[in-house]
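One chain of protein is taken out of this complex; the other chains stay put.
So that you can tell them apart, the chains are marked A and B in the order they are listed, and the count of residues begins at 1 in each.
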Amino acid sequence: MTLLAVEDLAVSRGGMRAVEGVHFSLDAGQALILRGPNGVGKTTLLRTIAGLQPPVAGRITIPDDAVAYAAHADGLKPALTVAENLRFWARVFGGQGIAAALSAMDLQALAERPAAALSAGQKRRLGLARLLVTGRPLWVLDEPTVSLDAASVARFAGVIRDHLGQGGAALIATHIDLGLSEARVLDLTPFRARPGRTAQPSGFNEAFA
Amino acid sequence: MIALLARDLRLATRAGGGFGLGVAFFLILSALVPFGIGPDRAALAPVAPGILWIGALLACLLSLDRIFALDHEDGSLDLLATAPLPLEGAVAVKALAHWITTGLPLILAAPIFGVLLQLPPAAMPWLVLSLLLGTPSLSMLGAFGAAITVGLRRGGLLLSLLVLPLYIPTLIFGAEVTRRGAEGMAVQTPLVFLAGITLAVAALIPFAAAAALRINLR
Partner (left out) sequence: MSIWKYANPAKFMRTTDRLLPWLVVSAAVCCTIGLVWGFLTPQDFRQGSTVKIVFLHVPAAMMAINIWVMMLVASLIWIIRRHHVSALAAKAAAPIGAVMTLIALTTGAIWGQPMWGTWWEWDPRLTSFLILFLFYVGYIALWSAIEDPDSAADLTGVLCLVGSVFALLSRYAVLFWNQGLHQGASLSVAPGERMSAVYRHPLYLSMLGFLLLFLALLLIRTRTEIRKRRLAALQAREMRA
């Protein structure tokens, strides 16, 4: 089953095209790693696929309610405990399996601590555990391994592998090697938008220049 | 939706949530006004309805930027926007949570501050009723203003600049109900207008606020 199909996609940041002509698709059980230098538009592309901003051109095909998005900010409330944070997102997304998510990311011992007391890496693990309780098949991850140590990265790679094994898919923007040998890699550098490459104007500013 | 309401209420009442600040502000304002106007009952009683309404309005304004700003900072808003819950619903729920944590305590405390400001006893029920009907629209309009200014670094001042003019009709009718109540006049007309504004605001503003949020998340 195809979870994500991207055709001739162009996204813009601040009224200027970032990347254009992007083509790929993700089936259940597949992972795709996005690479490219800083500022090429990885985050913008992921936010567009997550539905947070409209594409400038092209088409994104995703089944309804399939995307779980995780970015630099984890969406955690410091005043709530680890378990409360997870329970909230589970209820919002209608998912389950809080205990399983906690143990998958090695957080059981911290379950009743307030999130404010966690270290940066522990917060990150909690943010990733949230993906598990959403029950959504397509994970869209923006730099998921920031502030994780080597052991946690390996653990997280294992979680992704399990997710793929259960028919999920993952789209990951990252600079480090996750150790996911089965994942395909897509470098965004060749898709970088060049002014005047396409005839039709896209954003506001291009209509003016 | 209930989960979101429960979370917002829990966050507001836990340490650092700012619960009760609005009422404390309301108390200080009610205590300061006589220092400015004088302790004379004859001077205080006529202005009491207006002062109480303006106090409630400012106390409500105080906590508006918290409706979305914190959720925007920590990324919760991105996640809520991708959740199955419609964003319009999330806006309405968050405005409701704001009303429960600031509007409702204000309504309960208002009669006490009314006594401080020599509001005639006959006006008390009308004060409470007008606040009960009016403050939900203050929270909802505030959520709209907060949604527009959510991405701005110094949005607080701008938020008041945008929201306060929107409060004018509610303030006019709310204070009018209380004033007429104090003078023993018929209150039906302003009361109906007040309720009408609140209902219209509750029905329509969530769409405008959600549209503003989507623009700010882009």
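The criterion applied here is as follows: contacts are C-beta pairs under 8 Å (C-beta built on N, C-alpha and C of every residue); 3 or more make two chains touch, one makes a residue touch a chain.
If you're wondering where the values come from, they're calculated on a predicted model, not measured in any experiment.
Visitor: Per the definition of touch given earlier, which of B:53, B:113 or B:144 contacts the omitted chain?
Guide: Reading the full complex, the residue touching the unseen chain is B:144.
Visitor: Of B:80, B:191 or B:212, which sits in contact with the chain we cannot see?
Guide: Only one of B:80, B:191 or B:212 touches the chain omitted from view, namely B:212.
Visitor: Hey, which subunit B residues sit against the chain that's not shown?
Guide: 144, 148-149, 151-152, 154-155, 158, 161-162, 164-166, 168-169, 172-173, 176, 179-180, 189-190, 193, 197, 205, 208, 211-212, 215-216, 218
Visitor: Residue-wise, where is subunit A in contact with the chain that is not depicted?
Guide: 14-16, 195, 203-209
The definition used in the following text is that only the chains that are shown with their structure count from here on.
Visitor: Please give the residue numbers of subunit A that touch subunit B in the complex, ascending.
Guide: Within the complex, subunit A contacts subunit B at residues 47, 50-54, 65, 67-69, 71-77, 79-80, 84, 88-89, 91-94, 130.
Visitor: Mind pulling up the subunit B residues that touch subunit A in the complex?
Guide: 2-4, 7, 10-11, 14-17, 71, 73-76, 78-85, 217-218
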